[in-house]
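For this view, one protein chain was removed and the others were kept in their places.
Chain nomenclature is as follows: A, B and C, assigned in order of appearance, with residue numbering initiated at 1 for each chain independently.
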Amino acid sequence: MSIESSPSPVRLKAVAGPGQPDPTPELDQLYRGFERELLVPLWTEIGDLMPLQPKSKSSPHVWRWDRLKELAAQAGRIVPVGRGGERRAIALANPSLGGRPFATPTLWAAIQYLMPGEDAPEHRHTQHAFRFVVEGEGVWTVVNGDPVRMSRGDFLPQAGWNWHAHHNAATQPMAWIDGLDIPFSYYTESQFFEVGRERIEPRERTTPARSRSEQLWGHPGLRPVSQPDATSATPLLAYRWVDTDRALADQLDLEGEVAGATLSPGHAAVRYVNPTSGRDVLPTIRAEVHRVRAGGRTQRRRDVGSWVYQVFDGSGQVTLGDQRWEVRRGDLFVLPSWAPFQATADGAGHLDLFRFGDAPIFEALHAHRTDVVG
Amino acid sequence: MSIESSPSPVRLKAVAGPGQPDPTPELDQLYRGFERELLVPLWTEIGDLMPLQPKSKSSPHVWRWDRLKELAAQAGRIVPVGRGGERRAIALANPSLGGRPFATPTLWAAIQYLMPGEDAPEHRHTQHAFRFVVEGEGVWTVVNGDPVRMSRGDFLPQAGWNWHAHHNAATQPMAWIDGLDIPFSYYTESQFFEVGRERIEPRERTTPARSRSEQLWGHPGLRPVSQPDATSATPLLAYRWVDTDRALADQLDLEGEVAGATLSPGHAAVRYVNPTSGRDVLPTIRAEVHRVRAGGRTQRRRDVGSWVYQVFDGSGQVTLGDQRWEVRRGDLFVLPSWAPFQATADGAGHLDLFRFGDAPIFEALHAHRTDVVG
Amino acid sequence: MSIESSPSPVRLKAVAGPGQPDPTPELDQLYRGFERELLVPLWTEIGDLMPLQPKSKSSPHVWRWDRLKELAAQAGRIVPVGRGGERRAIALANPSLGGRPFATPTLWAAIQYLMPGEDAPEHRHTQHAFRFVVEGEGVWTVVNGDPVRMSRGDFLPQAGWNWHAHHNAATQPMAWIDGLDIPFSYYTESQFFEVGRERIEPRERTTPARSRSEQLWGHPGLRPVSQPDATSATPLLAYRWVDTDRALADQLDLEGEVAGATLSPGHAAVRYVNPTSGRDVLPTIRAEVHRVRAGGRTQRRRDVGSWVYQVFDGSGQVTLGDQRWEVRRGDLFVLPSWAPFQATADGAGHLDLFRFGDAPIFEALHAHRTDVVG
Partner (left out) sequence: MSIESSPSPVRLKAVAGPGQPDPTPELDQLYRGFERELLVPLWTEIGDLMPLQPKSKSSPHVWRWDRLKELAAQAGRIVPVGRGGERRAIALANPSLGGRPFATPTLWAAIQYLMPGEDAPEHRHTQHAFRFVVEGEGVWTVVNGDPVRMSRGDFLPQAGWNWHAHHNAATQPMAWIDGLDIPFSYYTESQFFEVGRERIEPRERTTPARSRSEQLWGHPGLRPVSQPDATSATPLLAYRWVDTDRALADQLDLEGEVAGATLSPGHAAVRYVNPTSGRDVLPTIRAEVHRVRAGGRTQRRRDVGSWVYQVFDGSGQVTLGDQRWEVRRGDLFVLPSWAPFQATADGAGHLDLFRFGDAPIFEALHAHRTDVVG
């Protein structure tokens, strides 16, 4: 490709404002030179590139679970699952990201749907992934030969470069959400992908209640001496709802007795962690469940980086930046970087919110900030 | 103090051997000069100071649980517990360490005994400690105001510089073992100690089944978002036998399916870890439980650093260096640095061994080595 | 904003290929539903989003130093430097990134130009930056009150959130290059910016040969005991050419004697590091100088992540992906992610290449890969 003879992709024009040069013919000539040489000045772009604080290109938005499920079921009837398309996954497209299947600039969130008896073929990729199940059961994910049950409330991390396939062993379809760092690795151009076996073996089609990974790693404060030391992503493939629920209930129980047991009054939260390190469950993704007591409200808080939420239980109101939405079980919504967030639970029962975000990226690079607003 | 006029503690004499100077009057004069000036040559000492591999000053030895308990019960009748003596703890004195209460050069192991209704007063120290319960129940340890139940099979770490007291809420005496790094901090001269309140408050005398620490930290793969990041010692104050037992059983269950699930065939092992880091539960002490299948045998293995073992369940034979001993429930024994160890379970049932050692010290200093022998 | 009534940014159409659904009216209806609900399926996008290996959106390209300098000089005459525009910096715009001032998807590279007596006003930002000087001298950068001289061959890192201003104390204009992680923080939406004082104080206008940071931190293997422990970015503000040149010469001198002293025969390289940690000089940017012996050639190598190069000395040929270019002193070029690179020095003298890249991002996230090709 010869750039010199192509029309340049650079188009410059003088802008008015503090610190800007006067729009003279000389300036115009200079800018034409910049265009020819594929150059862009800082002085016209600095406001966009280097804002006083993050100004997200993405918007807050809510997707309704019933609409998602209805469309997923429709896809279940007409879209096959197999090699090439790989998964019947349907991704949230942030309304301000140009129609791309990106929930936020760094995060992918999709509903995945599998019909009874269906298989999704084996592959592996460097993108980190997880599944979270808001309802249903019957699908097992086979990770490096280890079948992992998926049921309501379970969180199933899938660190990069592990082989995995899904199969629905039940007589009902099943839907769940997938979260990945696809947009991050897409922008930073760091992805690898490999297809696996066309079909998994019969012994991988068993449907044990606990995976081998849980047998090895699912005991609190205990590690198998036979296994390697700290790994960058978790070796535990399932975090069960029974544990999550109990941990949240315990925090609320302790509120009266132990200062700081909850994040703020009536607001409990647990983070899924890698048991080999106590750190985030995946190198690029933080995942948490938050519980707000019936009638309670969280602090208003903002972070560097974006979040995707799903209502796991209950209903209430959420404020995303300066917009307020009513939400209920299954609804998904996104929170852009540095936009304040607040949740209020309805009076009828507690509000449980699952969320995942890109905070580990910023923490690893010493670029994280967080703030209680107002 | 004037050293010059005191008799010097240094006493040198010529030794014969490779690389040694001839025993002449000049050498004698030189050695007298060394003594006067408080000097010692390397060439006479190098064999002792810098051996080809660790030659421990301590010996393997077995202490019988029934003898320990009997003496502890006798002490229960005539030795009071209170400020000054602090604890009714009776320590293993390695037969080769000159009568000092040191199980090994770095480790302290003691049986502690508390009569019904008794209190051991509050204090704190920089030495790291734990309790392990081979039988009985009824004592609660109050750590920074959090009462922690102690029952058979429980492991209760006590990181340095936390306030703690014990009280026996039952109608029976209770015995358990304490492990600490007292000899290590004694030799390296790094200890601090502080006495606490004379008596704990009524609300600290409650006897909950689970401590607050377990409510916050005792859920597998989950951390409370409200709590601080990685700490050098564990915030979890009790590791319950039900979890340990299940983890060991799971490893043995997996043996046929997953390569490397156990350390070697029939030999499962779990390590107690700090859930904030996945690392050893205490900065200077590693603690583990090993299970050998009925009739099974471990590999013969040696490590830099020493271990103290207690038989938790079953009976069998252990080889400590080149000595073999029959052991049964409650028996304690010590393994010196670099001495090979092997255990064989009797045919009647599995053999469960609790052990603790100083490996984290060597790992932190990049001085650890381990080896399968033969 | 009401998304429901806006035209959706999502536009889907059926594609042919393996694993794709048949283009039926039902599929069309499904896709219209996806558009309405702001959804995008994975199966149509997976080839672009999850390629087998990174397929960069950016292109290799070379910018010629004489053209850059000429345009910068022209800008020096008609574009003022001051608050608002902040810097007379002119950025490389990769021909395949849509006219944006991004050298690669993560990296910014610009020529900056300051006329005699000019000041660039003080500010700070979370973006990490550095300067590298291919020719000239006379400008001092004042970092938190410490004036730092800039001369040919010097590398001057500027970790995020440090106040800095520039002033040209000489009678000649001076040009240099700036490198930053602006595109990375722009995509990930993690930037903060703050304006500083309108003018620096007279004592900050002094022109010492060595900065205070060099007095504290510029001694090999020595750290000031008074200063804090490991910091995420380097406290050393200038890495002088005399040291870099000597280090490269030493490596080539050692080639005959020490196996592995160079990367490959005739190819020496040094990395600028943070003396408090030995790690990369900035959390998101790696910077190195490579020297290829006269007539020598590097291995052909590719990495995850992108690089920007500047020829510091000598001339030769570079292969960027599958394109070959002749380059000489001052020329800048970019290498996209996973594109192989090879350099050959002309016979007349060695070829010195300065380069910077985003590898620390991938290493921090455990996503780095590197490869010798062929």
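The criterion applied here is as follows: a residue touches a chain if its C-beta (ideal position, glycine included) is under 8 Å from a C-beta of that chain, and two chains touch if they have at least 3 such contacts.
Computed from a predicted structure; not experimentally measured.
Partner chains of the missing chain, restricted to those shown and counted over the full complex, are B, C.
Across the entire complex, the residue among C:D22, C:E198 or C:D253 in touch with the chain not shown is C:D253.
Interface note: of C:V15, C:L52 or C:A230, the residue touching the hidden chain in the full complex is C:A230. Across C:P275, C:G296 or C:G314, the residue that sits in touch with the chain not pictured is C:P275. Only one residue from B:L92, B:L156 or B:A343 touches the chain missing from this view: B:L92. Residue-level contact of chain B with the missing chain is found at 1, 3, 6, 8-11, 17-21, 24, 26-27, 30, 33-34, 37-46, 49-57, 59, 61, 63, 67-68, 71, 74-75, 77-101, 105-106, 110, 125-127, 160, 182, 184-194, 232-233, 283-284, 304-306, 336-338, 358, 360-362, 364-367, 369. On the side of chain C, touch with the chain left out of the figure occurs at residues 212, 215-227, 230, 234, 236, 239, 243-244, 246-247, 250-251, 253-254, 257-258, 260-263, 268-279, 281, 288, 290.
The rule is short, and it goes like this: only the chains that are shown with their structure count from here on.
Chain-level centrality, scored on Cα centres against the all-protein Cα centre, points to A.
Of all chains, C has its CA centroid at the greatest distance from the CA centroid of chain B. Averaged Cα coordinates give chain A a centre that lies 29 Å from the centre of chain C. Chain B and chain C have Cα centroids lying 52 Å from one another.
Centre-to-centre spacing of chain A and chain B amounts to 44 Å, using the average Cα coordinate of each chain.
In chain A, no residue touches at least two other chains.
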